[in-house]
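Please find one structure pasted underneath; my questions will follow.
Every protein chain but one is kept in place in this view of the complex.
A and B are the chain letters, set down in written order, and residue numbers restart from 1 in every chain.
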Amino acid sequence: MRIAIEHQIVHRPTLRGKAVVQMLRLTPDNSDDQTVVHWRIDVDCDARMRSGRDGFGNAVTMLYIEEPVEAVTITATGDVLTSDAHGIVRGSNETLPPALYLRGTAATPASEAVTAFAAEAVRHCDGPLAMLHGLNAAIHRRFANDGKAAAELLSVEEAGPCDLAHLFCTGARSLGLPARFVSGFVAGEHDARPHCWAEAYVAEIGWVGFDPAIGLSPTDTHVRVAAALDAAGAAPVAGEAWGDLVPLTGETQ
Amino acid sequence: MLSRTASSLYWLGRYFERADFIARLVEATVRLDVLSPRSAGLAAWGSALAVTDTASAFAEGGRELRRREVARFLTVETCHPGSIVRCIDMARTNARAVRTALTREAWSAINRAWLHFEARPGAEDPTAVLSLVEAVKNETRGFEGAVHRMLRNQTTWFIRLGQAVERADNTARLLDVKYHILLPAGERIGGVVDRDQWTTILQTVSAVTAYRWLYSDGLKPSNVIDLLIARAELPRSLAASVEETVDVLGQLARRTGQHGEADRMARVRANRMSKTRSGDVIAGGLHQYLEAFILENAQLHGAIGRQFKFA
């Protein structure tokens, strides 16, 4: 599938009157089932950009704007060719072993409630792959239309669009399976929108994607951009939430 | 040099200079109040508060205007920025931030001054107050000497720039508050109290001897005003402070190769000042003149911050 992406972010620096230094994760990488035909990042003011990689192996773009600005509009545009691999990720740029992705983070802390939920979800599943599919389906069934219930389970005020993927990561890790958060785009009928999902590691298969928002593995509609332990590590703009993800329905306001 | 370092050095100069000024002011006030043949009473202390711009801060605390209270307030009270202890504390905080730029001698003088207050001295009777301000003056003199013995580099110039800007402000305030004593409207001039008041002013700026050297016709208000405004021979006069500011900025420009807004403002001011005669100032209104001077000095302070990127 050929997916055309045009995504705009308006970034408002928190420090007024200072030069802007930001780290962007907005560039998809090539893998066996994802080919970037062309890609560019533009900003609407004088800026310098440098590309590099973060510790997780994601492509990053450092954005330097010397003159203080109120707001800067960052636009990522490009074409990506994808093929359906049943969620299996092959040929991705890996810098860290799967074992790292068993650790919790501030956004994905180990919790008894999540552990119990995950254990219940996989009660009848046999083998890691089945367990992960079971967990993914259970999260989708229970929370995709009930943000309030997700917030309760995670003991947070409000569950956001990233929390289903966080929940999947925490649940999979509680089962002893490495899992990580993925940010990217998903193609819709008319355009591609920002989206997030999760990946878990299954021995002898490798990293496999799970999208709890649809209760299935990602298909050729998903364009993978960055992966990390949680949303903060894969954020398109470092230190900022990805504001225009599709919100959870039934989200507590 | 780091901009932050330059800013700290400048503020160090300002605060230590201010501590020295308040110490002299308190000392002169104690003398005026207690040691003169006719005590000037509480009015002397009230005007000391006015000079340091702390009269309202003093009143806010519900304090009564009593000698002991004011003396304590201006020396050891930590709750407002206009006391010696706070000025020294601020000077030391800035000095710590640039510890590497100072010599041990300069740092030690600041630190010793600070330690005098760490011992929590009382300011209970005039003797205790006098011995405290004497100790502070010793350290500020020591610091002054240490700065002059430091390498003639940017470090020294920024400290001296802060001192010069502060000194100009302090002397102008002193004169401004006491101007009604110097130029009383329709009252007899030359009584005993007035002589003591004038002497107080001269003492505060260490100018008693200088006055005798420069004026042979006895103690006269117009001479006092002339000395403090227009005589560059007196280090604490406005003329001297203004010249010093130009000088120091010139030294900095030579080191950094940069001239800026602050240089221009300082030169314009000095040029105007060199043509100022105290007689004209008195005729045109001393208070108005001093108010304008204080404002211009504050604007120069802002320009210095911009030129050396203090923010």
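Convention: contacts are C-beta pairs under 8 Å (C-beta built on N, C-alpha and C of every residue); 3 or more make two chains touch, one makes a residue touch a chain.
One rule holds for everything that comes next: contacts and distances are computed from a predicted model.
Name of the non-displayed chain as stated in its UniProt record, restricted to "ATP phosphoribosyltransferase", "Putative circularly permuted ATP-grasp superfamily protein", "YceI family protein" or "Sugar ABC transporter permease": "Putative circularly permuted ATP-grasp superfamily protein".
Taking the full assembly into account, the omitted chain touches A, B.
Set against the missing chain, the residues A:30, A:73, A:95 or A:155 yield one that touches it, A:95. The omitted chain makes contact with chain A at the following residues, 19, 21-23, 48, 50, 52-57, 60, 62, 64, 66, 95-97, 99-100, 102-103, 229, 232-233, 235, 238-239.
Across the interface with the omitted chain, chain B contributes residues 1-6, 93, 96-97, 99-100, 103-104, 107-108, 111-112, 115, 154, 256-258, 308-309.
Assume only the chains that are shown with their structure count from here on.
Mean C-alpha positions place chain A and chain B at a centre distance of 62 Å.
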